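Scroll down for the structure; my scribbles are underneath it.
All protein chains but one are shown in place.
All chains are identified by letter, namely A and B, in their written order; residue positions are counted from 1 within each chain.
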Amino acid sequence: MSLVVRDVTKSFGGFRALDAVSFAMDGAAMLGIIGPNGAGKSTLFSVVSGFMAADRGTVALDGRPLDRLGAAARARAGMVRTFQVPREFHHLTVRENLMAAAPGQSGEGLLGLFLRPGRVRAEEEAIGAEADATIAFLRLTAVAGTPAGRLSGGQKKLLELGRALMAKPRLILLDEPFAGVNPVLVAELGERIAALNARGIGFLVIEHDLAALSRLVPRVLVMDRGRVLAEGPPGEVLRDPAVREAYLGGAAA
Amino acid sequence: MFGALLVAGIVHGLIIGLAAMAVTLVFGIARFPNAAAGDTMTAGAYAGFLAHRATGSLALAGGAAVVAAGAVSLLGYLLVFRPLARRPVASLLVAAIGVAFLIRAVLGLMFGHQQQVFQVPLAWPIEVMGLRIPPMDITLAAVAGVSLAAAFGVLYLTSIGRQMRAVADDPDLARVSGIRPVRVMVALWLLAGAAAGIAGLMLGVKTVVSPEMGWEGLLSAFAAAILGGIGSPVGAVLAGLLLGVAQEVSTPYVGFTYKIALAFAVMLAVLLLRPRGLLGRVEEVR
Partner (left out) sequence: MEAYLVAIAIVGAIYVLLTLGLTVQYGLTGLVNFGHVGFFAIGAYASALLSLEGVPLVASFACAALAAALAAWPIGLVALRLRDDYFAVVTLGFSETVRLVITSERWLTNGVQGVPGIPRSFAGLGVGMAGSLATLAAIALVCLAVALALRRIARSPFGRVIEAIRDNEDALRALGKDPARFKMQVLALGAALAGVAGAFYAHYITYVSPDQFIPLVTFYVWMAMIMGGVGRVSGAVVGALLLMLFLEGTRFLRDVAPDLISAVDMASVRIGAVGLALILFTLYRPQGLVGDYTRR
């Protein structure tokens, strides 16, 4: 897996949200993205995942340029994002949320539904089993049959991760996976992510909880005002005076 | 021939432009296409018609149209759209259709379905640079001009107008900057109603007054609002003029009934090629 982002620039009116952002991820890597509010982190996610068009610059996954693809096509290419504010399908149960994410279902075509009922049933069983396994892996079994709208904020974060997994990506973009998650669960969620990474899935993670992030990822990218300020191991980067100036406002510790 | 159609198109375009302004302000600020805008026009037309029949004064008719349509518009907001503000947009769309039907029904019951005609004195066309222009067209253009000047005065010179435009540009930004939404919304619905009322009055003078007139003009108003760019009052007026002239000039070729279909074609073309319209703000295609 490799993600190469080069010179990505995005302006809103006169405001430059991203200014020639470049970085690369190799292998089954994990990369954290930190920076103050308004640094452009979420805009970067939106541009990389195809929810916004970049003004300039390129995004490539495994050497394949994605710039002409929309969000859905980029996800099919192997890169799935989650959202800062969870976007669960609130009428669907947790299990249905996960099942909806599975790719290539023949029951998703009106023709297939009526012409090949046997095949649709067999697929449903397989996808259901996979969803149950993912639910168990994320420790959501107790709420598997609950409409997703009724979950707690932390459970919704887990649900989004589970849904992303069902889409079989090689790279997952996590937008603040620990926000709103209780501290016990944060550690657990970190473990789950690390376990997935060990299985070969790459993660790009925006996170404000620096302690949790530092435990999770070997490298971070620091952004400020639409630019990349520094990149390196979390401990090292956070000692950089420029980073401290921008990120901590120079004030605290 | 072309000149006469051009003049007719400009007057017609001013009517569409005013109606489109009512649509685009609500679309930009209250965030839904208000299907009741057409019937608000009708309410203005009837009020203007009654005032004109009683007094013979077009100015008083304009005042009556503004007051009546403004009141109808504000009532719609207070009784229906405000309670629905936090619901999905589909609820607002359906309720707006309901409001439109209700206004039309009430007007039909009050005034009957026979078409009413403004009794305006016949006058010889005036020659201006070789163009024969009916004096009533000049009067109506003046009415529209004064109304537009007043509307843009409110939008660009008053504090409430600046707040309205700020909300149109960015509803979230406006919310955090201490703008009082209810006051802005009341002003918005009054202004949109007034613009629709004048449009209705002009349409009534140019054609006939009937309970269906506004609904029939709705599609052109929507098309112009989209062509002009949602949330842009200047765009709405420009697009209304363009559309009005295009409709009149094309009538000899496509026939009378396809005038409205032209509005639909323009709407489709804009949505296909440039969804943000002529002067619309840049909105990310989600």
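The rule is simple: a contact is a pair of C-beta atoms (placed from the backbone, for glycine too) under 8 Å apart; a residue touches a chain by one contact, two chains touch by 3 or more.
Note that the structure is predicted; figures quoted are calculated from it, not measured.
Participant: As a test of the contact rule: which chains in view would the missing one touch?
Facilitator: A, B
Participant: Which of A:V8, A:A75 or A:L158 touches the chain that is not shown?
Facilitator: In the complete complex, the chain left out is touched by residue A:A75.
Participant: Using the document's definition of touch, tell me which of A:V47, A:L61 or A:M99 contacts the absent chain.
Facilitator: Here the residue in touch with the unshown chain is A:M99.
Participant: Touching the left-out chain: which of B:G98, B:P135 or B:P181?
Facilitator: Touching the chain that is not displayed is residue B:G98.
Participant: Pick out the residues on subunit A that sit against the missing chain.
Facilitator: Output for subunit A: 49, 51, 70-73, 75-76, 80-83, 87-92, 96-97, 99-101, 103, 105, 107-110, 113-114, 120, 123-124, 147, 163-164, 166-167.
Participant: Since one chain isn't shown, list which residues of subunit B touch it in the complete complex.
Facilitator: Residue positions of subunit B that touch the missing chain: 27, 31-33, 35, 80, 83-84, 87, 89-91, 93-95, 97-106, 108-109, 112-113, 211, 215, 219, 222-223, 226, 255, 257-258, 260-261, 263-264, 267-268, 271-272, 275, 285-286.
Heads up, the rule we're going with is that only the chains that are shown with their structure count from here on.
Participant: Distance between subunit A and subunit B based on Cα centroids, please, to the nearest Å.
Facilitator: 45
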